[in-house]
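One protein chain is absent from this view; the other protein chains keep their places.
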Amino acid sequence: MASITAEGLSTVYPGGVRAVDDLDLEIADGELFALLGPSGCGKTTLLRTIAGLEAAAGGAVTIGSRDVTRLQPGDRRVAMVFQDYALFPHMTVAENIAYPLRVRGAAKSVQRETAAGTAAGLSLDGLLGRRPGQLSGGQQQRAALARAVAASAEVLLLDEPLSNLDARLRLEARTFLKKLQRELALTTVFVTHDQAEALALADRIAVMDAGRIRQLGTPREVFQRPADTFVANFIGSTPMNLVPRGSQIIGVRPEYLAPAEEGLFTGVVSIVENLGVTSLVTLDCGDEQIGYVVPEDDEPPVGTAVTVDAPPARVLSYDRETGLLVR
Amino acid sequence: MDSSGLGVRRAVGFVAPALLLIGVFLVFPALWTLYIGITDYRLTGPAAANPRVVGVDNLVEAVRDPLFTNSVWLTALFVLGSAVVGQNVLGFGLAWLLRTVRPGVRRLVEGLVLLSWILPGTVVAYLWFAVLSRDTGTLGLLLGSPETAWLVRYPMTSLIIFNVWRGTAFSMLLYTSALAAVPPSQLETARLVGASGWQTVRDVVFPHIRGHVLTNTLLISLWTANDFTPFLLTAGGPDHRSEVLPVLIYRQALESGQLGYASALSILLLVGNLAIALVYLRLLRRRA
Partner (left out) sequence: MSPLWIVRRIGLYVLVSVVLAFFAVPMLWLASAPFDAKPGLGLRWPDWTSSNVVATFEHPYALTSLVNSLVLCVVATVVTTVLAALAAYALSRVRIPGRDLLLYLLLLLSSVVTGTAAMVPIFVMMLQLGLINSQLGTALVISGGLLPAAIFILKDFMDAVPRSYEESARVFGASPRQVLSHVVLPVARPGVATIFVWAFVNAWGNFLLPFLLLRDVGRQPAAVLLRTLYDEGGSANLTVIPVFSLLYSIPVVVLYLFVNKRYGFRFHGGIKS
């Protein structure tokens, strides 16, 4: 168990691209931490730099009280689950799970016991003799997790752990992952491009763009008060309304807007999209389009004029020049 | 950092032994040919101890040497007849026809074609020597003219047929995989509009496999031009009538002992190879 600290960390690819750019970050002991951002934002490179698979061009990585910046991946006491799981196809599930112990030269009997024990904890019993190719996607993911757990590392790193699962399985696996992390109380960092996944799983989220952190905070903070228009755009399953007003940009989430006598926006209903228990209504207000969410059976007919408003605390202003949160 | 964690120094260590062998046994001899080719180096006699540099004399002599021009002509005939036409056409024909026959028949034919390719060269040369020999040879028995010594009467034709038999497997494999990449929907469209087999090949299949035809032709030409197996069947005879370039080089070098002259001939073969290989590599690069 250990905290992770990055100080002034940079990772530069051949050709000069700064995938991680002078980045500071502290991840607390036992925390479940998300690195969130669009593809190419540097989140995976940051994770790989923590693992030691990419060399830091500058700055330092500390795990617990050890400076690991110059250490080989195998000496950092980290475990990692790759996006494609990287289960060795020629080894059985048991051999895969026990692989970290085999590398350290543990006795065969210890390897067997650890594999069996870890597999039982991740409901993989009965699959120990199979090869990865004979497992379902969900089972493969759990086998990869089991191998990482069996390494008894101080830090668990997960690269897009749920992205290879289909939508239904993903929810199940998400719940399972959170439960497992709570039980192990293991410092865990995971990379994702899916904001819903980050919001649902993480204790804290770092939203990244161009090798830097745009915002660092709890899911609630990031959702309610995005630090700039980039984060505002990126977080939330329906995009935030961002409307220029003078030198500022007004930002309101569709979920916080409701019909009112008077309010922020007035327009004509142009489109209604069914989201299940709610619907997303789009209003044409002159040049702008404003979205707001209504409960089922409350959808206004297309063509009616509607005025919507939000509680003052939920209306944010951003500077039009810098895009930063003003209030 | 590389994914293997080897680092450049260890990686160089991994590559070095292979490069050493290639350097000593392939690159050095190739370069040395260039030097030996401009000397009068001989296997025995005074020029064996103290070879003299004679410059381009060897090359000039080669161009004037009727044996050399004869051999270039025979090599061209050999390449054209057995590779460019023979293996190409039979290989494509087999790949095309075998798509539609029963799987058992297909496996049998493919198996035999492949076997004729991988059996040792000396064995297959003897098998054909047996087929083509006088008195009791199988071909003579089949055609009812046992007194014909086919290898003596028709040495080049025999070599060409032999090499088609020996080398068609490669073209067959290449065209089979090329044909598998032709979209079935296009073949079906051709069938729907009532195209004949030949029209389908010309209008649908050929545009797809044009690159493969060129690749295949270049590779099999290169290999055929460098094939030493004709030596095993006819040893160049009778009377130089089947003396292709590799056989001529061998006989000049080891039977006549004229190492310098034989090297000059090798240079010409190397230059020919280089020309074909450069075209081939450009083709590969353009496709990549």
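Per-chain numbering from 1; labels A and B assigned in written order.
Note that a residue touches a chain if its C-beta (ideal position, glycine included) is under 8 Å from a C-beta of that chain, and two chains touch if they have at least 3 such contacts.
What you are looking at is a predicted structure, and each value in this text was computed from that prediction instead of being measured.
Colleague: Touching the absent chain in the whole complex: find that residue among B:174, B:190 or B:204.
Modeller: Per the contact definition at the top, the residue touching the missing chain is B:174.
Colleague: Out of B:53, B:141 or B:214, which touches the unshown chain?
Modeller: Residue touching the chain left out of view: B:141.
Colleague: Which subunit B residues touch the hidden chain?
Modeller: Missing-chain contacts on subunit B: residues 2-8, 10-15, 17-19, 21-22, 24-30, 32-33, 36, 41, 90, 94, 97-98, 100-101, 105, 108-124, 126-131, 133, 135-138, 140-141, 165, 170, 173-174, 177, 215, 219, 222, 226-229, 232, 246, 249-250, 253-254, 259, 262-263, 266, 269-270, 273-274, 276-278, 280-281, 284.
Colleague: Identify the residues of subunit A touching the omitted chain, counting contacts across the whole complex.
Modeller: 14, 51-53, 72-75, 78-80, 82-84, 86, 88-90, 99-100, 102-104, 147, 151
What we mean here is this: only the chains that are shown with their structure count from here on.
Colleague: Averaging only over C-alpha atoms, locate the centres of subunit A and subunit B and give their separation in whole Å.
Modeller: 59
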